[in-house]
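Only one protein chain is missing; all other protein chains are in place.
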Amino acid sequence: MKQIADFKLVEKQDFGRSVLLQLRSEMALPDIQPGQFVQVRVAGSPATYLRRPISIHDVDAKQNEITLLVQQVGEGTRHLASANKGDTINMVLPLGNGFSLPGKGEKVLLVGGGIGIAPLYYFAKVLNGKGIRPTLLLGGKSQSDLLRLEDYQRLGETFVTTEDGSLGEKGFVTMHSVWQKQSFDKIYVCGPKPMMKAVAKLAAEKDVCCEVSLENLMACGLGACLCCVEDTVDGHVCVCKEGPVFNTRRLKW
Amino acid sequence: MKQIADFKLVEKQDFGRSVLLQLRSEMALPDIQPGQFVQVRVAGSPATYLRRPISIHDVDAKQNEITLLVQQVGEGTRHLASANKGDTINMVLPLGNGFSLPGKGEKVLLVGGGIGIAPLYYFAKVLNGKGIRPTLLLGGKSQSDLLRLEDYQRLGETFVTTEDGSLGEKGFVTMHSVWQKQSFDKIYVCGPKPMMKAVAKLAAEKDVCCEVSLENLMACGLGACLCCVEDTVDGHVCVCKEGPVFNTRRLKW
Amino acid sequence: MTIDLGRGLVLRNPVMTASGTFGYGEEYTDFVDLAQLGGIIVKGTTLNPREGNPYPRMAETASGMLNCVGLQNKGVQYFIDTIYPRIKDFNTNVLLNLSGSCLDDYVKGAEMVDALDKIPAIELNVSCPNVKQGGMAFGVTTTGISQVVSEVRKVYHKHLMVKLSPNVTNIAEIALAAEAAGADSVSLINTLMGMAIDAEKRRPKLSVITGGLSGACVKPVALRMVWQVAKAVKIPVVGLGGISNATDAVEFMLAGASAIEIGTANFIDPAVSVKVAEGMKAYCERYGFQEITELIGALEC
Partner (left out) sequence: MTIDLGRGLVLRNPVMTASGTFGYGEEYTDFVDLAQLGGIIVKGTTLNPREGNPYPRMAETASGMLNCVGLQNKGVQYFIDTIYPRIKDFNTNVLLNLSGSCLDDYVKGAEMVDALDKIPAIELNVSCPNVKQGGMAFGVTTTGISQVVSEVRKVYHKHLMVKLSPNVTNIAEIALAAEAAGADSVSLINTLMGMAIDAEKRRPKLSVITGGLSGACVKPVALRMVWQVAKAVKIPVVGLGGISNATDAVEFMLAGASAIEIGTANFIDPAVSVKVAEGMKAYCERYGFQEITELIGALEC
């Protein structure tokens, strides 16, 4: 069941262009699947009329806490990033469908690019809870894009690429040597569209099942307005309701 | 010369429904006459598209400081009242024409109602500087409306009325006994329109020169848009430019 | 709080949700008790299925948004077979918003909907600005609107609400034509035609360049048009356009609306519709109005 709830900002960590917002609700949290997202109301930001969709980065069900990892790209996210501890932030959650869980013993690769690493953290944690240690492949423009790297490393073997070579292998995630050295049963990707398309192509070549998390522009986030559609083999479908996670076989990429 | 300047909120005093905002500029302040006002930009308040006109309550030219006394009536003033020390507030100033100075040895009465007491503080201070100790007559609904009473008392003999009788004489300012006991050469009024009209009538009966400070709705504050007009013997004139202070003889009241 | 809009359409309160912004109601049941609403108006439906316009379909604007969904829907028959059974027992009025690209589509669609017991009214969308010949041609001339309304009237026997386009010189004239042709009520406004550009990419933000503007930014225009139309026609007027809270809703009633719809505001607060209904009731109590109908056209000019 979805809810509209006020959260209090209890902790905030500043990573420069991005921030980590730890938010606590008075209400019990609903069940949350990795890959689902929230719609955040950005109060006091005149240019931000609609809510902003943000992936759920982490969940602490016992504390009724949700963590978001937000990159500042425009006025809405800039305003969110300037929230102070104690501020109230209203969210609608949980929205969309999460990643499908891998089968027992399957070898899993999570690929994240830029701020797209956000939903993979909670996903990796849930996988750990199910006894699956995923491999992570995280890419960024440079070292400073790779946030919470040590935390990710704790959840699975983690490889890194940066475009400027400041950390890990130089280049894009699709160029990393791990693709030569290991093989996977399932690949999950979140990041910029060109990067997701490149990984999807690689996965298709290797005939590996691949899920991507899309970030289409949204208005309602509830499947009501039909603004966020992606072209699929079933026609235009709502990313907010049938996604944001899609098996790439379904997409007309 | 008018300027657009960023001010820093250096001190804030909370009076419940009203707040006192002490604001400091990096720039040297222009010359400011008592009765002039500023146009404040209320950032981060989506419902507040236009600036808000606020009287200049006090000036400290040495510190480049201006003080505003703001009553919360809608979203703009509410937002202003919630500003924190250190926040930046942008203002256009000084606007309009102030009160005309009384002649040497004239007996002066300043009448303020509700938040209309705001501009009278700086006016009384300037009068003191010129060796004139005004009489003040301040009215409110109840005791809690009479802000900074002790500070006003320091600037001149101060009489008070409240509608509920919680302080001073019970009733409206026009009913105060001072009208019977003393006579004045000049009366200056700022407050709700019905109150200003009542005082203006009284002054006319006594054949005393009376100036009122109007609070018409404004857009530009510069005499450019012609939105803030008052009906006068010279036709529609801009309150922001030819006022806000008017000699009542000029008004079609 | 009851409002009788005529020909069997009775609302338990004046608040409905606007077509295209509330899905089929199902999307909002976690947030809204539909029994607290006067009615819901489902997605714009056309005789034949439509894929709608390509992505991107929306752009945010100052206090509003543009959309160019383009009437994506699976057609009237799919609605009847698949959706109607799911929603027909909602404890509120379920209205169908019917659109078309030619006269025949409107008539055939209306005929099919006439047979549905639990749909008390059609909202005839002659004003969608997003579709080539998407009814826009009908909605902007008096002859166009006369034609489509009178033809639909012949086959549709329940409450016929006609939704007007604001993209016209004289909205009262259009409303009068709809009334004369047999409309039981008019609703307005649909979206204002607008456009958004990405200055960095030097491209339109919407796939089909222009789209429909909605949200708080359009309220002053909507209010003015409701006022003009309510003065002109005798049938009830349903007001919408930027309503975000109970005060907005009351303003539309004062301007002459008998009921109101809430659109884009549902995206910002999914529970806003019930809050507006409650707030309107509180307003009446505060000012001593016994009946909500006392608000209709109560503006003192």
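Going by the order they are written in, the chains are A, B and C; count residues from 1 in each one.
Just so we're on the same page, a residue touches a chain if its C-beta (ideal position, glycine included) is under 8 Å from a C-beta of that chain, and two chains touch if they have at least 3 such contacts.
These numbers were taken from a predicted model, which means no experiment stands behind them.
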item	value
Chain not shown, its touching partners among those shown	B, C
Option from B:Val10, B:Leu167 or B:Cys227 whose C-beta touches the chain left out	B:Cys227
Which residue of C:Val69, C:Cys217 or C:Val274 touches the chain not shown here	C:Cys217
Residue, one of B:Val92, B:Val111 or B:Ala203, that touches the chain absent here	B:Val92
Chain not shown, touching residues in subunit B	1-4, 41, 46-51, 92, 216-231, 235-236, 241
Subunit C, residues in touch with the chain not shown (by the definition above)	61-64, 66, 140-141, 167-169, 192-197, 199, 202-204, 209-210, 213, 215-221, 223-224, 227, 242, 247, 250-251, 254-255, 283, 298-301
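Quick note on the criterion: only the chains that are shown with their structure count from here on.
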item	value
Remotest chain, subunit B as reference, centres from CA atoms	A
Chain ID, smallest distance between chain and overall C-alpha centroids	C
Centre-to-centre distance between subunit C and subunit A (centres being mean Cα positions), rounded to whole Å	36
Chain centre separation (subunit B, subunit C; CA means) in Å	47
Residue list for subunit A, restricted to those that touch at least two other chains	46, 49
Subunit C residues counted as touching two or more neighbouring chains	63
